[in-house]
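Heads up, one of the protein chains got dropped from this complex, but the rest are sitting where they should.
Going in written order, the chains are labelled A and B, and every chain counts its residues from 1.
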Amino acid sequence: MLAAKPIKLINEDGLRVDGRKPNELRPLKLEVGVLDKADGSAYVEQGKNKILVAVYGPREAHPRHMGLPDRAVLRCRYHMAPFSTEERRSPAPSRRDIELSKVIREALEPAVISEMYPRTTIDVFIEVLQSDGGTRCAGITGASLALADAGIPMKDLVVACAAGKVDGKIVVDLCDLEDKYGEADLPIALMPAFNALTLIQMDGLLTLNEFYEALNMAKEACKIIYERQKQALKSKYYQIKELIETEGEK
Amino acid sequence: MSSTPNLTPITKIERKNLIELLNNGKRLDGRGLTDYRSFTIEKNVIEKANGSAQIKLGKTKVMVGIKVEVGEPFSDTPDEGVLMVNAELVPLASPTFEPGPPDENAIELARVVDRGLRESKALDLKKLCIKEGEKVFIVFVDIYVLDYDGNLIDASAMAALTALLTAKIKAYEIKNGELIYKNEFIPLPIQNYPIPVTFVKINNTLLVDPSIEEERVMDARLTLTIDKDGKICAIQKGGLKELTLNEIEKAVNIAVEKSSENRNKILEALNWEEQKR
Partner (left out) sequence: MTLFVEKRSIVVPGEVLAEGKYILGANTYLKNGKIYASKLGLFDFTQDKLMVVPFKGAYIPNVNDQVIGKIIDVGLFGWIVDIASPYEALLPASEIQDKRSKIKIDLTKILDLGDLILAKVAAFDRTRDPLLTIKEEGLGRITSGKIVEIPPTKIPRLIGKKGSMINMLKKETECEIYVGQNGVVLVSGKNPFNENLAIEAINKIAAEAHTQGLTDRIKEMIKKRREEYAGGKTN
């Protein structure tokens, strides 16, 4: 059953279909080191999105000729579970999955210091367990956490978020309904330490002014999520540190 | 799974020369940073297709064929025709293209061209409905790359637009729920003319319409598709390195100008009059 278009994506009080204000992010939960076998892992919940990311590597490139002589090969797979969407989807990679795997990899490449590990591969696996719009952004945010968790050297964390236009208004962090029935969707990924964009895509129709407004909104949202990423990475070790050091004092 | 591509490295000397030239605002083929290579688009090259065009952009050659068939609409848009864009990087076009199903580059190419056409509503899909919920026209836009010398996105999109503008389908009417063809031809309902402008960034310099050598050494690639009213209808960044916000702003301004130039070239060559609809 496909959700029908809601009559209004923004109601009289200026609130969106899920009650948010135009510049409000969905509730966000970030967890690091959730899988046992992966070298690094992370779990992201953003609104109804549930995304699991695992990183394996650096590991030996197999077969040998798959490797590059002067840097690690970054491999990225974006995949959606068959039960992740309203209607069940085939597990076979769709054209969208293939494009997203590419743009996500290219969003992470500028950050990973791949020259440290020639002739190896660093694998990033993104599994969307439940999808509600903005999964490529949540996937990138999670992938950065998983890469950092795995001890892969990076210039900066990469953080991603989308902005867009819905019922004529510029809004941030679009949910699935807004993405489907809105007028524009602009996902971006950022390395905040250098104000550098590693991903930018747009589909929809925007005037130049609307474009800059949306770009700014997405950028500000990224900065907020960046702080949460840092917290998520540090808190795992803080907890152990504090627990142990205070216990030791007893 | 997407993997870092294994590109044959360019020699240090070649790279150094290219960058030195760029620092002086010049490119290997003598062009300025915002100059397109000269291009020609031949229309109606494949008579058996409803529409077709072949573009030569520098040495890049792309052929686009349009086939229109009758079929069922998608369940969430029962009153709209269907647009399907596919691209093939056929092996004869480049020593680097392998036979097989479309790879991530072919898929990205098709989806970016599709986005430009779809989001600008270039093809008025509502006018392609024959019987709501049952029968609509399906427009297949097939991009066939014949010779790869850089900038497939712009070449493919401009050829696709030309092919759509010059395509012909049999005129028809609906009698008692039946589709009856008449003995004349009508064009497809086109109402917008999206034109992508693709840049590459090499060592902090932005260049328009990259040649294959420039794509080999690029840090990043940015495509901005602009419609007839100067609105942005698609953006796609590619490549292994980052872009700054300044570079994006710069690119947007150049794209608005260049897309307009190229749009006019195409429409003038076709003696296009918007009132013709």
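Points to keep in mind about this one:
Note that in this section a contact is a pair of C-beta atoms (placed from the backbone, for glycine too) under 8 Å apart; a residue touches a chain by one contact, two chains touch by 3 or more.
Everything numeric here is computed off the predicted structure, so don't read it as measured data.
Considering the complete complex, the chain that is not shown touches A. Checked against the full complex, the one of A:Lys8, A:Arg59 or A:Arg88 touching the unshown chain is A:Arg59.
The hidden chain makes contact, of the residues A:Asn49, A:Ser84 or A:Thr120, with A:Thr120. By the touch criterion stated above, the residues of chain A touching the omitted chain are 39-40, 57-60, 69, 111, 113, 116-120, 148-157, 191-194, 229-230, 233-234, 237-238, 240-241, 244-245, 248.
Note that only the chains that are shown with their structure count from here on.
Annotation: 28 Å between the Cα-based centres of chain A and chain B. Chain B contributes residues 1-4, 6, 75-76, 102, 104, 107-108, 110-111, 115, 118-120, 222, 227, 230-245, 248-249, 252, 256 to its touches with chain A in the complex. On the side of chain A, the complex with chain B involves touching residues 2, 66, 68, 71-77, 95-96, 98-99, 101-106, 109-110, 114, 121, 123, 184, 186, 191, 194-208, 211-212, 215, 219.
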